[in-house]
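Note that this complex is displayed minus one protein chain, with the remaining chains in position.
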Amino acid sequence: MQIYGVLIPKKEQISGYLKEFQQGKGGVLVYLSLVGLLVGGVGVGCIFMLGHGHTINTSSYVPWGLQISTYVFFALVSGGCIFTNFIGNMFFPHHYRSLASRVIFLGLITAIAGFASLASELGHVERMYMFLLSPNPTSPMFWMSVWYSADITILIIEYIHIQRRRHSKGMLYASFVIPVITYCSLGSLFGAVGTMPYYYSSLLPIYFLFSGFLTGNALCAIVAAQQSRRTGNQAAMKPFMRMQKIGLASVFVLTFCRIIVGLSSHQSGYEIFRETFFQNVVFGMLGALVGPFMILMYRRTSAALIFSSVLVLITQFLARLDLVVEGFRVPVFRVYDMPERISYFPSIFEMLVVVFSLSAVALIYIVCEKMGLFEIAETIKGGH
Amino acid sequence: MTIKFSRRTFLKAAGAASAGITAATTVPKKFLSWAEEAGQKDMQLIPTFCELCFWNCGLIAKVENGKVIKIDGNPLSLRGRGRLCGRGNAALGALYDPDRLKFPLINTGTRGAPVWKRASWDEAFGLIANKMKAIKDSYGPEALALIYHGTGAAFWKHLLHAYGVSTFAAPSFAQCRGPRDIGFVLTFGADVGSPEYYDFSKSKYIVLLGSHLGENAHNSQVQDIIKGFSSGAKLTVVDPRLSNIASKAERWLAIKPATDLALLLAWIRIIIEEGWYDKEYVEKYAVGFDELRAAVQEYTPQWAENETSIASDVIVEVAREMGGNSPNVCIGAGRYAVWYGDDTQRSRAIAILNALLGTWGREGGYFFPSGGKVPEYPGLPAYPTHAEGGPKLDDAYPFALLQTTTSIKQATITGQPHPIKGWFVYGSNLMKTMPDKVETIKAIEKLDLLVAIDTMPVDFIKYADIVLPECTYMERYDEISSGKFKGQGEIALRQPTVEPLFESKPSWWMAKELGNKLGLSTYFPWKDGEEYLAKRCEAGGIDFAQLKKSGVIVTPGKPPYISADNQPEFGTPSGKIELYSKQLAEKGFDPVPKYTKHPQPQAGSFRLLFGRAPLHTFSRTTNNFMLTDLQQENSLWINTKKGKELGLKNGDYVMLENQDGVRSPGRILVKLTQRMRGDAVYMNHGFGVHSKAMTRANGQGIADDDLMTDAAIDPIMGGTAMRRNFVKIVKGG
Partner (left out) sequence: MPSPEDTDILDIMRADLQRALKKPRQQRRWAMAIDLKKCIGCHACTTACMSENLTPPDIHYRPVKEEELGEYPNTGMRFLPRPCMQCDAPSCTQVCPVTATYKRDDGIVVIDYERCIGCRYCLVACPYGARSADVGHYYTGDFHTKTYEVENSGEYGKTSKRTSHWRSPIGNARKCHFCIHRIEKGELTRCSTTCLGSATIFGDINDPQALITKLINKSNVMKYKEELGTKPMVFYLT
């Protein structure tokens, strides 16, 4: 199998870029994300060296924090990239073709970055092989791991196919269906937890699906906008605007439903929906969803698309953190000096995990882009 | 329990050695069945007893690799019956506290603003010995005093006694149980003991005033009262706050604070007037019934309702319930009794009520205890005798049957009736224990020598000249603890479970070494703590080897109740229960308790009440990491409605300011609760620690003792009443 030029750039492209890099012409973003990767790497290293007790602010009361929400965020972005790939291939193949390999590549590296964040959170990541030795088919997390593995495998295959211009309809559908299952199982990982009113909802899998689509698509939209700037082909960007608006609207509806369902329940624990109502409406709905929508309504430039996409990514990142963490605000069993509401703020090390994951994604993508990995694919002919 | 009423016999009885304790020598099966943990086959089980409070429950340390890794209750212990309370289970938090006192320290700065110099034991003892000699030379040995609380104090008493000192006082008298004990001694000629001789498990009806059992975790007593409930005992609790035990009661009487005596006198009247009292019993054993009857006539239920805010029909019903269940009734005597300044009289009223109902020596009332003491070390030289007839320290308080910290403090300040120039303070955190800090510090400033023997760098330590670090109760041989119970007595041994940490040392060692420096080595003939105890046990016919193995030896006793051939003796002058007390009358006190009104809070202020937290003992556990993990600070309990009116909500922090304008140095967490009356606030005692060296406790919550500027002294026995202070809530801060 051909590795250089398909999986990774050709040898001469690599050495060419490395020369530029040494001369300081590697691109600002590359240096920045390299620094981020190093600093973040030190943070991740500290977590493993010093142990969670000294580095991480989660506790028995807030068992999941920023690392998990970051994982969820990246996992959903990855899923979103695949939907974008599917929709692109199905509905506007002409505009989409030049973006395909970039989108799938992003899907792949965000899935891996998400996993890195997750790994730094596990108490015993070195025991992951237990998933094979003693699997538990009743656990949504087990299925999540199965589908996640399948998902990454499919992504790799699909990526290679695209890179080699060897498209198969079967793969295309598989690369749609498997992620759908994966991200629904991620949704049910949360949604099935009957004890956590903030999670517990049959809406959650669908919500995950759509917010995944929204964020993944936003990331692709940045690439698309970037590309159309470079190529001057404005039309290639248009479908992304439309998709983003659809994403925003559907997430809006689902968020609204989730809040309404939460508000209408009077069981204990559900008060969290009342307490977070203002914040959810003002920031979660108006700021994070209506805002970008308005931008796209009134400005149809690539800059506007980039801006709204970045906004979507940031706000949805925070929305993931909110979803994971707010679930724990009302303690299930409050005793002794425990406050009535549990608060959590990530530690510097947890933030460094985010820096690490983000930098990794940015660095790998930009470097590959700069080395022209995705250009090769465009020039390979035949195979269709 | 027959204690003749004189100070001399009272003291003698308290320290007397009853010979001929015959003990069972077979190891009970229970003791052998403690679980061995996996992979811990070589684990040693060493029994000893707890010192996290003064119940002294038996415990077993599980020791491995030279560390205590777990503890368990000792099933043989009568005080614990295999159980340990919330604090007792936190032994490891006391033993392994990294903040412990580690080396002898000498203060080279000033008292209150110390500059510590680490000293060798020899240096510390040398300095103490020199100062002791100087004081003795100028003022005589009476100018030295020991203030103590805890088992190891016995060795210091011995040392100082041998040196000619005669002043020994524990805060557990004048700051705690004194009025109760005196009230009962004046009435029955005997006190109610510690552990108290309550026969709760057989009671049909129990009344508690204050006494927040469950929060005050008197181990076996809590077990007994719960047992009593299972066999149908009914409970009435009189408390301005719904205490833990009040939540188990049939009736909770949310009394207006400081009015208990009104309620008690009304009950006495009803019980007499409605004829509920045990006529035969009163006739046979009591004197002064007619005087009592005449004296309580004014205390009608309606009058009591006005005073106490308890509905008169409830007062009457409870009196009838008590009467109906007599004599299987126990009206608890309380324990912390220094409330409002007329506390001996309140305790007298409780005693009288019990007497009328015939509960003394009756099933379900107060049992007659069994159990003796282990004799002193044989062949010790006699203590030096003192010139009799000199001015007595406690003359001001004619019925202070034990010496009081109150008098020591006053004599130190005024030099009257004789000067006091040196204090040894063993296991007592005087800054939190004594009310009115300003006065305490004033006294301390007059001293030539202040030695603190402690385990922790508590607030008081910074006033000491020399600090001697004692090892904890888990690391030492100590005085034998003997307990009196129903039909049984117990002898409990404290022995080291591990070597003392740091340079800390046990009291037996410190006393012996300092004794040698003072030329008193003939008083310390033993090689070490073990030999000291072994010899004493031998003298008392107790198998020491067995005691070491089982921790506790239970001795059989005598019948607990009155019967034809078990007639009570009363240690009063009349030899009877004194409903009317001639002795009191002779000294100018009310022979029958009379109600006096105490001030009540003005609008906008609250009476400051305080009590125990189930998971803490005063200030001695405030730095215990296992306990701070559950409760690190105290909170201010305020009636929910009242608190809301003041705009307070749960989780707020406030400051308090008392009637004399003294402000709490820290802030306290607000706890709005339906468990409080609206005219008082409540907090746990022990918190608000200022010592920075107590890293977990420092600055957590606030101290009731910081706000205690008004402390009336009970004129009968010198107790310092501490619930007379009023506070305003200061928001923000």
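Note that the chains take the letters A and B in the order they are written out, and that residue 1 is the start of every chain.
One rule holds in what follows: a residue touches a chain if its C-beta (ideal position, glycine included) is under 8 Å from a C-beta of that chain, and two chains touch if they have at least 3 such contacts.
Computed from a predicted structure; not experimentally measured.
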item: Chain not shown: contacting residue from B:Leu213, B:Val374, B:Ala534 or B:Leu608; value: B:Leu213
item: Chain not shown, touching residues in chain A; value: 51-54, 56, 58-61, 63-64, 122-125, 127-128, 130-131, 133-136, 138-142, 144-145, 189, 192-196, 199, 327, 331-336
item: Residues belonging to chain B that touch the chain removed from view; value: 30, 33-40, 64-65, 67-73, 75, 81-93, 96-98, 213-215, 217, 219, 222-223, 226-227, 229-231, 242, 244-245, 247-248, 252, 254, 501, 614-615, 625-627, 629-630, 639-641, 673-678
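Note that only the chains that are shown with their structure count from here on.
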item: Inter-centroid spacing, chain B versus chain A (mean Cα positions, whole Å); value: 64
item: Contacting residues of chain A [partner chain B, same complex]; value: 336-337, 339-340
item: Of chain B, residues touching chain A in the complex; value: 630-633, 650-651
